[in-house]
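Here the complex is missing one protein chain, while the rest keep their positions.
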Amino acid sequence: MSQTQKVIEMKGITKMFGDFKANDNIHLEVRKGEIHALLGENGAGKSTLMNILSGLLEPTSGEIKVNGETVSIDSPDTANRLGIGMVHQHFMLVDKFTVTENIMLGKEKHRFGFIDQKDAEKDVQKLSDQYGLSVDPKARIESITVGMQQRAEILKTLYRGADILIFDEPTGVLTPQEIEELMGIMKKLVSEGKSIILITHKLDEIKQVADRCTVIRRGKSIDTVDVQTTSQQELADMMVGRSVSFKVEKGASQPKEPVLSIKDLVVKEARGYDAVKGINLEVKAGEVLGIAGVDGNGQSELIQAITGLAKVDSGTITLDGKDITNMKPRKITETGLGHIPEDRQKFGLILPMTLEENMTLQSYYHEPFSKNGFLQHKEIKQYSKKLIEEFDVRTTSEEAPAASLSGGNQQKAIIAREIDRDPSLLIAAQPTRGLDVGAIEYIHKRLIEQRDNGKAVMLMSYELDEIMNVSDRIAVMYDGNIIAIVNADETSEKELGLLMAGVSPDRVQEELSGSNGKERQTVAKSK
Amino acid sequence: MLAFGYNPITAYEAMIMGVFGSPYFFGEALRQATILTFSGLGFAIAFKAGFFNIGISGQLLAGWVSAIWFALAFPDLPRLILVPATLIIGMVFGAIWAGIAGALRAYFGTSEVIVTIMLNYTALHTTNYIIRNFLAVGNTTERVSENASLRIDWLTNLTAGSRLNLGFFIAIAVVVLYWVFMTHMTSGFEVRAVGLNPNASTYAGMSAEKNIILSMLISGGLAGLGGAIHGIGTFGNLFTQNALPNIGFNGIAVALLGLGNPFGTFLASILFGILDVGSGFMPNRAGVPDEMASIVIAAIIFFVGANYVIRLLIDKVKTNKKSDLEGGEEA
Amino acid sequence: MNLPTLLQLIVSSSLMYAAPLIFTALGGTFSERSGVVNIGLEGIMVMGAFMSAIFNLEFYGTFGNMTPWLGLLAGGVIGLLFSLLHGVASIHLRADHIVSGTVINLAAPALAVFLTRAFYGAAQTGPLARSFGFSNIPLLHRIPVIGPILFGNTSGPAFLGILTAIIAWFILYKSRFGLRLRSVGEHPHAAETLGINVYMMKYAGVMISGFLGGIGGAIQAQAIHNEFGILTVAGQGFIAMAAMIFGKWNPLGAMGAAIFFGFAQSLARVGNYIPIIQDVPSVWLQVLPYLLTIIILVGVVGRSEAPKDLGNTFIKSK
Partner (left out) sequence: ACQGQDAGDPTPEDPDTEDTTVDEGGEDTETDDNGDVTETTDFSIGMITDEGGVDDRSFNQSAWEGMMQWAEDNGYSGERGDGIEYYQSNDSADFVPNLNQAVANGHDIIYGIGFLLEDSVNDVADQNPDQWFGLVDAISDRENVVSLTFRDHEAAFLAGVAAAHTTETGQVGFIGGIAGEVIDRFQTGFEAGVAHVDESIEVDVQYAESFSDAGIGQQIAAGMFTNGADIIYHAAGAVGNGVFTEARNRLEAGEEGLWVIGVDRDQEEEGNWEGGNFTLTSTLKGVGTSIILATDQTIEEGFPGAENIAYGLEDEGVDLVRGNMSDEAWEAVEEARQQIIDGEIEVPEFTYSGPEAEESE
């Protein structure tokens, strides 16, 4: 590995969006065969920079060299030809197409314009074998796991012969095992002579795989450092520009009576099979119950059933002593539920509506916001202003459309709305997805505060760190069942990982006490 | 136009002078605007809620036929009762006709576009059948009684005998009510919310089904009310139709031109009314085929719809002033 | 009427009515698969009907009996040109697709009648020089029993439509172009990252819809009305749009739906010769096609899923 050959040089890159400088004179060098991390807070300009490199955006000024030659990357096609491929933060996959169709799109195997499906599938299979990326070439994207979708994304770049791969926050949606696997894939790719740029907020990931790291803050490149010789704390401070703490401050929980109890709950999924297969669960006042599990094991359906968004097939759900099974969402909300939904833009907000309208989305219909069927705009405005201030939602005005807020502030608005109603149960589904350290810190504090006020909190997240840091008890879901409930301070990441992969609790105990060599690999494969 | 040897200036002069030069034709233009306001608002509210109600024509017809039926059946009721009752009947039948599409959409997910198109033709044939078999001997019903008429003398006199009627004021009232409903009422808020994001609305405890049906009911109700006003205001009777009333389809154009805003829709209706009535003067006074008026309307909507270009131009001018930075959006 | 005759009658009159709808609905399918809503089909048909009529009258001397078939091309080309208006407005000028389609529907009849007046001094062209007659589908109509019923003395354009639908299906689902077109209607940003020219694909979709819609109009003029006037198209574009949705944006589905409309319509007309239906009051037969459509839609077909990105304006990142 000749570590000195520069495959990418970006010099003095500036990108303006109107008057806003998203990239401000950024420098970046990537060497052949390295994994180069790009670290920065939300909105620092990482995606923008990489979109420039991959031909989606044109820089306002600056120079790009690929393999020593100055180039102008005016389209994704050009980037492609230069051997640059990008795995996007939000997957760029057509749900209704198969894996193969997605991979070959734009570079199809064809005869006289007609696609040679079989041949293409073979190619995909071969490629996926070569790099150990197990995918089913014939599966439709909408029916495969997020992990497999991501592997399809990676294959897309490899299929195009990319030598320089850009991964934009690839781990946000993966299980620990999948992350592990991805790290393995990246290392394998590098060993085959590829170079990788890895965008992430997660310092431990950088420590684990990256060789060097460039830190970007507010559109400026701060520094490029050698990962081996830099501590996590140093990286974090560089990224944020101040000193940060990671640990969630919390005292011991004082659980009281159960607020939510679920008995033998069965929920069918849209296509008709059981997604939740007879769950029993309690959440007590004064505790945070974490729901861990790999995406697609029934967590979403469980939450939808509790919140009234999905039909309960059998079983009962009791909230605050009231049977809320199959009640309308509004009735359930009124009984005492707060819900921070998994997809904030799809469920949490009506983006084109104003912030104040969104702030009262759950309460617009009752006094004082509505009288005799008429909205009381004054009251609504006052209340929204209060919340905006209290929860530090950054916006130009309460009359701005929700769409104009940054992701983190959109989430804060939802949290403000849901917490301020003081529900006896707060369900938070992936509340910090895609947010930066500061925002995460804040949200976690609020969840704990809610708990300390004697309310019940249910936290669903795919991020183990978050689950372990915030929860008091953790229920692990696998294949529609809760296969174990453990105490947060008595478990380990490893144990949870195994449980999430469907290894039975007994086996897990065995595994944990036995030799700890390669079991992770096997577990990951079994999913 | 010039290419075909027509003089556009005389054409528009003829149109404008024709309408504004006489209270009668101005009155007629406003009368036409009245009905367009109803069909436009009817289309707009469904559109706001996320539906493409292409069935305004059929709903208008349903309102018209039911209103005439009612007015003919109870000619002797006092005017104070008969007129409102007739209008309500028209509104209710229009609402039901659209409600079918709404309910099918809400409960079966059936495309409202297809259903409303099909209901249009169903309304057309059924109306003709009802006229011939129940309401009239032949193709035209009797006139409704004086007590059911929307004419008001001073308005008729003011506009030199035009058919402008009480409906115009009802239209203005409805424009205001529509605005109040959408911006100040809880249920209007729900309709908008469901239209903008049905998922979030369900999450917030609104019933998508209820709001789909509600917005379609209002939509059809407005169209039906328009039909009733057309019936007892413009014509005083009903006759068999050769085709679906154009005024229903023009409602789409009016609503789009008004950018979904009730006041905008009202103004667009007036513009349409003027163009519609005024275009009648083009062949006579300027020798220009009145198809030109439709082409003009289409052009206006085109530029309103493509307002992005205009915004872009304004932006360009602005940024050019500010600096030479090659930013902004692309062309 | 004996059974084979009755069947032959139903088949041929269903196809006759369906032929313009098939093409236009196929056109709509291409446009909407690329993500561009096209309610302007009605206006496009009008232009196609207009152009084919002119072509038919002017070039009969040159092309003789081939004229109507070539007239399809003429109608298609003008439809394509006219659809560009919709394309530019909705793709580049970011107009709402409904707005721009409405503009098409308003402008086309006015323009076509205006031009007809300019060329022929009347709002109607008068009878065309040569219309499509009946066709026997080569070979197939020789098949015993079913041959004459299905393929004898029937609408040539309809069979061309069926063939076009099959080809369209292959193009949409089996070709490189089709894959790209659909990707643009589903997830244009994904397509963009793969170097697909999203705008170009959308234009392609709209232009194909213009071409096929124009052909639909040309059939309406040359096979059914045998003239062009304001009444020639009168609502068929909207029915074609319904067929497209009914057929779930699938070429074969759209074709099936168009034939179904023809069939329901035909049943209402031919019903007078079928003993059981004979005694049904006429109004029921008149509304039958429409009610039947709704019932089938609710009962059998169910929810249809539009292309995911349908109706959205794609804005290129820059």
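Labels for the chains are A, B and C, by order of writing; each one numbers its residues from 1.
Quick note on the criterion: contacts are C-beta pairs under 8 Å (C-beta built on N, C-alpha and C of every residue); 3 or more make two chains touch, one makes a residue touch a chain.
Model, not experiment: these values are computed from the prediction.
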Displayed partners of the chain not shown (whole complex): B, C
Absent-chain contact - pick from C:Arg33, C:His225 or C:Lys248: C:His225
Positions on chain C contacted by the hidden chain, ascending: 1, 5-6, 8-9, 12-13, 16-17, 117, 121-124, 126-127, 131-134, 136, 153, 220, 223-227, 229-232, 234-236, 265-266, 269-270, 272-273, 281-282, 286
Residues of chain B (touch criterion as defined above) contacting the omitted chain: 18, 22, 24-25, 28, 32, 35, 125, 128, 132-134, 137-140, 143, 161-163, 230, 234-237, 239-240, 242-243, 245-247, 277, 280-281, 283-284, 290
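Criterion: only the chains that are shown with their structure count from here on.
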Inter-centroid spacing, chain B versus chain A (mean Cα positions, whole Å): 47
Inter-centroid spacing, chain C versus chain A (mean Cα positions, whole Å): 45
Junction residues of chain B - those touching two or more other chains: none
Numbers and ranges of chain C residues touching at least 2 other chains: 318
Sites on chain B touched by chain A in the complex: 183-187, 189, 192-193, 196-197, 199-207, 325-328
Sites on chain C touched by chain A in the complex: 170, 174-177, 179-180, 182-183, 186-187, 189-196, 308, 317-318
Touching residues on chain A, where the partner in the complex is chain B: 16-19, 60, 307, 309, 328-331, 333, 339, 341, 346-353, 357, 361-362, 364-365, 370, 373-375, 377
